[in-house]
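Omission of a single protein chain aside, the complex is shown with its protein chains in their original locations.
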Amino acid sequence: MIEILVGSFLVFMIIGALIALETSDLLSSVISVGAVGAAMSICFLLVGAPDIAITQMVVEILSLVILIRATIRRDLTTIDGDREFFGLMATLAMIFVFLVLGFYVFPELPRFGTPSMLQSSQSPAQHYLRNGLKETGAANIVTAVILDYRGYDTLGEATVLFTSILGALAILRVYSRKKKSHDGKK
Amino acid sequence: MIYALCFILFLIGLYGVTCKKNIVKIILGMVIMEYAVNLFLILSGWRKGGQPPIIDSQTNMETFVSRAVDPLPQALVLTSIVIGLGILSLMVAIAIRLYERYGTFDITEMRRLKG
Amino acid sequence: MTNNIITLVALPLGMAFFIPMIGRKLRWVPDLLGNITTFALLVLAGGCFQQQAVYNLGGWPAPLGIVLVLDGLSSLLLLIVNLISFMATLFSVQYLEKLYTSKLRYYSLFLLMVAGMNGAVLTGDFFNLFVFLEIASIASYALVGFGCEAEELEASFKYLVIGSVASTFILFGVALFYSQFATLNMADIAFHLKQSGFDQISIVASVLILVGFFVKAALVPFHAWLPDAHPSAPAPISAMLSGVLIKAIGIYPLARLAYNIFGITPLLISVLTSLGIISMMIGVLMALAQWDFKRLLAYHSISQMGYVILGLGLGTPLGILGGLFHLFNHSLFKSLLFLDSGSVEYETGTRQLEKLGQLAKKMPVTSTSTLIASLSISGIPPFNGFWSKLVIIMACLQASRPGLALWAVLGSILTLASFSKIQRYIFLGQGQEFDLEAAKQWHEVPLLMRIPLLVLATLCLFGGIFLIGGLQGPIGSGVQALVENSTVYISKVLGR
Partner (left out) sequence: MTEKNKTVGMSLVVQTVTRWLKGFIFLYGVYIVLYGHLSPGGGFPGGVIIASTFVLLTLSFGKERSLGKLGKLLASELDSLGALLFLLVAATGIVWGGTFFSNFIERIAPSRHFHLFSAGVIPLCNIAIGMKVGASLFMIFIILAVIRVKEINGRRKLITTEKRRTKK
């Protein structure tokens, strides 16, 4: 049942992504990416990941607000179409190679619904489920993993956010150079 | 089958990043690629008849261990969503600044650099 | 001892968080804190050199938690990263004062980049590698666009798009590995790969990851971002990017994966050597045609990375020794060259070869150090570049691949040609648009900028001595870490 639901949401997401990339109106393309994200959030909820569903939803909203306020409002003129022919061909060739790779691989993946953690009872995920509450005291095993077993990753994650915001502040500052020292490079 | 659909979504994002002229669409292509990878990770952790990996005081540990979905991909996806948000905000910042310099979001008109 | 390892990551992170809090009021604080931090990191990295350690974060044993692995290779990389970053911060103090604003963000981003590189070099966990790679990359995207000129922003955007596509590839590869083996620990994955062999998913996952790191290391079919990104950054950042960033998040993971995780195979050897040759030749040929000082240097980075990959890809201990030693040397002379280009820009305000000239008399320190670095990069004895190229060529001959050796010699000659162009136009002679009036005000850069130039030039001059001892010498432990087969790595990390 859930397979069919998730599959139909995925088809919806693919259509939404195609619309987002191909439509000429920027506002509607941003909004269709929002729809893709919302569908993904529902998928997360269906497959037992409420933490991620909440996060995806709120991040989605925030990033849409930022995208619309920051970019769309400046320029609604529609620049559409693809880059030059050669690049397009190269990309299509690359995508074709990936498709071939994909069809070579995907029959080999574990069937949907049988996660790899079941292969051995020694796998870390099984350990987290069995002993997470006992060892960390957190009833939400995902939180236990994020902040205890793999807390170092979360430090990295917080740092990534910090870095990108510092970077954005640096990029957007008014006076970037003390004087016009370097002349134009052609 | 479901994984293949994820992979197609990934390729659509890749197509957007590499082929589109408009900076906003490149950003959207990037976002779609990240979505595809996140979704793949979460789906690969699902188990048939799975329940969220959250315990409450009434939970029976035996059934919990035999039914809960894999918590590790969820932790990874949380991190990767945040990284995606960081990259998105930096991209938007550069895009705004490029717009101020060039007055357009068209990347083919910004070809001062060769190579 | 073991807590030193985590300090290498935690100290720059803490300082990077701390500097924006107090740097707003006191303008000299970022300079001071930045330099103190990188110096402390250099001392710590020196203390870790040639040590072996495994650090379980949070006290969780290896596949459960994240593990940091210090061995010969990572300690060598740590030393390089922290040495060059100390030199670059020392150089930044005056350089930034004159040319750029917003020091506190600069130093903060710089330290974040260093922390990202240290973390990426130390980690023994795939996903953690991805996270720290992203920290280093995002900081470098922002630093490339730090000047906010149109070209710089464009270069930064290009770098950002290509770099994050590469990161997404890596993440997808990691996800495939997870869906196959249910683990993220590198040693654990190596263990599973050893047990069950490569099936189709592992092959595709490793291809995705390798392609991602090829992009990060800027090997030739994937190099499009580097010649734009590296010249656009401020000079100390160019020195960091070319000197250590492409090694710490490009070459190092490649070597680690190829040898310790996947296990080197004939196919991988032929891919790596051919990529090495292509990068070497195309990089140097493109460099010959450049008239922008820093852009020329950037193309040479591609070419020299070709040498490193050629050496590492040969698969023999001698080849790896040559590759690692060339990696070490390249970080010295290439960052020296970029710092030199920075001091030329600092004095003259331009980096076009046509507009410069006769700097040999006006800037003796800069011109001497550039000369030393140029000779070194072109492989002239007795400078360090000669020794590493010699080892690589000997390794090619030893592996009975004389064709590769011939290409390496040819690349070296072309390198010499393009560096004689720099000497001819900037330091000894003069370019077509050289302006005598403007040149009268040029003189040597301040003392604080001269110190890193002198230190690096000295190291270039005497760098050959690090080769003494060969496989038992200082570089040898890095080779040891790579050639010992993956069983040793697995048992070191996992204890099985």
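Just so it is clear, A, B and C label the chains in written order, and each chain counts residues from 1 on its own.
Convention: a residue touches a chain if its C-beta (ideal position, glycine included) is under 8 Å from a C-beta of that chain, and two chains touch if they have at least 3 such contacts.
Please read these numbers as outputs of a predicted model, since none were measured by experiment.
Under the touch definition stated at the start, the shown chains contacted by the missing one in the entire complex are A, B, C.
Across A:L5, A:L62 or A:V97, the single residue that touches the chain missing here is A:L62. Take chain A: the residues that touch the chain left off the picture are 50-51, 53-55, 58-59, 61-62, 65-66, 69-70, 73-74, 133, 135-140, 142-144, 146-148, 151-152, 154-155, 157-159, 161-162, 165, 168-169, 172, 174-175.
Contact between chain B and the absent chain runs through residues 52, 54-57, 78, 82, 85, 89, 92-93, 96, 100.
Annotation for chain C: contacts to the undisplayed chain at residues 3, 6, 10, 13-14, 17-18, 20-21, 24, 55-59.
Everything below uses one rule, namely that only the chains that are shown with their structure count from here on.
If each chain is drawn as a node and touching chains are joined, the picture has every node linked to every other.
Judged by contacting C-beta pairs, the busier of the interfaces B-C and A-B is A-B.
Among the residues of chain C, those touching two or more other chains are numbered 127, 131, 134, 138, 141-142, 145, 148, 151, 153, 156, 178-179, 182, 184. Residue positions of chain A touching 2 or more other chains: 109-110, 115-117, 124-125, 128, 150, 153, 156-157, 160, 163-164, 167-168, 171, 185.
The part of chain C that touches chain B in the complex is made up of residues 127, 131, 134, 138, 141-142, 145, 148, 150-151, 153-158, 160-161, 164-165, 168, 171-172, 175, 178-179, 182, 184, 224, 227-228, 286.
The touching residues of chain B, when paired with chain A in their complex, are 1-9, 11-16, 18-25, 27-29, 31-32, 35, 38-39, 42-48, 50-56, 61, 64-65, 68-72, 74-79, 81-90, 92-97, 99, 104-108, 112. Residue ranges of chain B in contact with chain C, taken from their complex: 10, 14, 17-18, 23, 26, 30, 33-34, 37, 40-41, 44, 70, 72-73, 76, 79-80, 83, 86-87, 90-91, 94-95, 97-98, 101-102, 110, 112-113, 115.
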